Every structure is written in structure tokens, then in C-alpha cells.
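Structure record follows, encoded as C-alpha cells.
For this view, one protein chain was removed and the others were kept in their places.
Each chain gets a letter, A and B, in the order it is written, and its residues are counted from 1.
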Amino acid sequence: MLAAILLALIALAVVTFIAWPLVRAQGEDDQLDPLSDDQRRRLALREERDLALQALNELDVDRATNHIGDQDYAELVAEYRAQAAKAIAALDAEDDAA
Amino acid sequence: MSETPAVAPEEPKPGFRHVRLVIALAVASLLGTFAVYTAFADSSIPVLMVSQAQAYSGQKVRLEGKVTTSHGDAADASGLHFVVKDYKGSQTLPVVYTGAVPDAYKIGRDVVIDGTLKDGVFTAVPDSLVTKCPSKYSDKATTSDTKS
Partner (left out) sequence: MALIGQGALILALLVAIYSAGTSLWAATGHDRRFLVSARHGLWAIFGLVIVADAIFLRALFTHDFTFKVVSDTSSRSLPTVYLITAWWGSQAGSLLLWSTVLAIFSLLGLRSTRRVLGELQPWMIMVLSLISGFFLLLLVVPASPFVTQIAPVDGVGLNPSLQNPYMALHPPSLYLGYVGLAIPFSLAMAAMLAGRTDARWVVASRRWTLASWGFLGIGMLLGAHWAYTEVGWGGFWAWDPVENAALMPWLVATAFLHSVMVQERKGMLKVWNIALIAGAFALSIFGTFLTRSGILSSIHAFVATDIGWYFMVGLGAVLVGAFVLILWRLPLLRADQRIESLVSREATFLFNNLLLVGLAFAVLWGVVFPLLTEAVGQVRESVSTPFYEFFVIAFGLPLLLLMGIGPLIAWRRASFRQLRTTFLWPVLGGVITGAVMVAFGLDSSWPGVAAGSICAFVTVTIISEFVRGTAARHRVAGESWPIAFLHLIDRNRRRYGGYIVHLGVVMFVIGAVGASAYQTEAEGLLQKGESLTVGSNVLTFEGVERERGPNYSARSAVLRVTSDGEEIGVLRPGQRAYTREQTTSNEVAINTTLTQGDLFVILDGIRADGAVKIKAFYKPVVNLLWLAGFLFAGGVILCVWPDPRERRRIAKRYAEESLPGES
């Protein structure tokens, strides 16, 4: 009997705990906005920028440790610089527009 | 590949085709290893109950059953003599065994032994005796500890 009462109390506590967020009054910030297309694009650009910057970083390390030849280094650095610059420029343009 | 190669070029560069070929070859050789091994290596052994063993007389098999009687000493040259019985059913088979005896071995336990059946006696490969997860304990580690 005691066990049943105890169990009922636990159940009550659990239900109160998980239902509480639902019964309280709805606040203003309760709307979970999905990312807008703009935000998604900016996030993608930011990831692209970070990817290129990280690649440039790694290329420097590879160059310093002699893992990569001068010609490959020059080609790849040019490629990733362009990529990073393009992403940053696009981000700036978005910021200006906003 | 210049600037952002977000979209793969329509026509793969010659270098890329090369990459694809080598990867395909690597996958093929992995699969080939499988095929060759399973085709040529005698990699598996039939696992039989006592009632099935007669049909495989003279062939190397793995026998499963419950130990009903046991005497002798596996450390002796004459070996450990025991009888195994099907889990369900009444058929029995005498076994002669030498070598290491696992920790959990005793009458009533389920065991597995490799060997050959000849003239009604199952001669076991030395050290091949393994006890199966004893039903008394429902633990997870037993199957590995039985390889005593």
C-alpha cells in the first residue's frame, strides 16, 4: 500500500515537472523560428570561409614541414585564398544589404 | 578546379577518373580476397548435435551436447572419458578427450568439442573442449571465459 502511494507521488511529481512548461502562459519568445533562407545561406558562407581559412592554415604548416612542394603550395594557396575572399565578400554584401 | 568547386564539373578531370578507377580496383580486390578465401580455404566446420553426428562419421566435426557421465583424467594419456547427450532427446555418444579442461566443466554442463566419430566413439582434438554459457548464470562474459 505504502509502495502504491509512493509510486503515485512520484508519478505526480513527474507529470507536473514535464507538463509545467506547457501550462504556464505562452511567452513572446516561444516561437521557434526556423532558419530563414538568408540565415542558411550566411551560415553556409561562413562554413565555406572557415573551411578555406583552415585549409590555408594547414597549407602553411605543410609547407613549413616540407610536406608539399613550392608549385603545389602556390597553386593551392591561390585557390583557397580566392575561395575565402569570395565567401567573405559575399558575407559582407549580405551584411550591407541587411 | 578553380574558385569554388561547389558543383562538380560536368566532365571529370582525367586525374579524377584515375582516382575512381583505383578505388574501384581496391574495392574489387577486397571482395576478391573474400571470394578466394571462402572458396579455397577450409574455413568452416559443421556444428552437430549427437543425433546428427552419425551421418558425418569419419569427418572432422564440432559436437554439442550435455555431459552425463565423466571419469578418467584429461591429463592422463588414457584421457578423460565422458558421455554427451542431446539437449532435447535421449541419444548419447561416448567421448575420449585429452588436454586442458575448462573451469566450468562438470556433469550436467553443456559442452562443445571438436573431433571425429569413428566406430561409435568420438575422439576429440586435444584442448578443444569448451563449455557453453551455463544456464545457471545468465552472464555475458561466460562464452569467452570458457576457452580455458
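Convention: a residue touches a chain if its C-beta (ideal position, glycine included) is under 8 Å from a C-beta of that chain, and two chains touch if they have at least 3 such contacts.
Everything quoted here is computed from the prediction, not taken from an experiment.
Taking every chain of the complex into account, the omitted one touches A, B. Interface residues of subunit B with the unshown chain, by the touch rule above, are 1, 5-6, 8, 12, 15-16, 18-19, 22-23, 26-27, 30, 33-34, 37, 41, 43-48, 52, 62, 73-76, 99-101, 103-104, 106, 132-134, 136-145, 147-148. Although one chain is not shown, part of subunit A still touches it, namely residues 3-4, 6-7, 10-11, 14, 17-22, 24, 26, 29-35, 39, 42-44, 46-47, 50-51, 54-55, 58-59, 61-62, 64-69, 71-72, 76.
Assume only the chains that are shown with their structure count from here on.
Subunit A and subunit B have centres, each the mean of its CA atoms, that are 49 Å apart.
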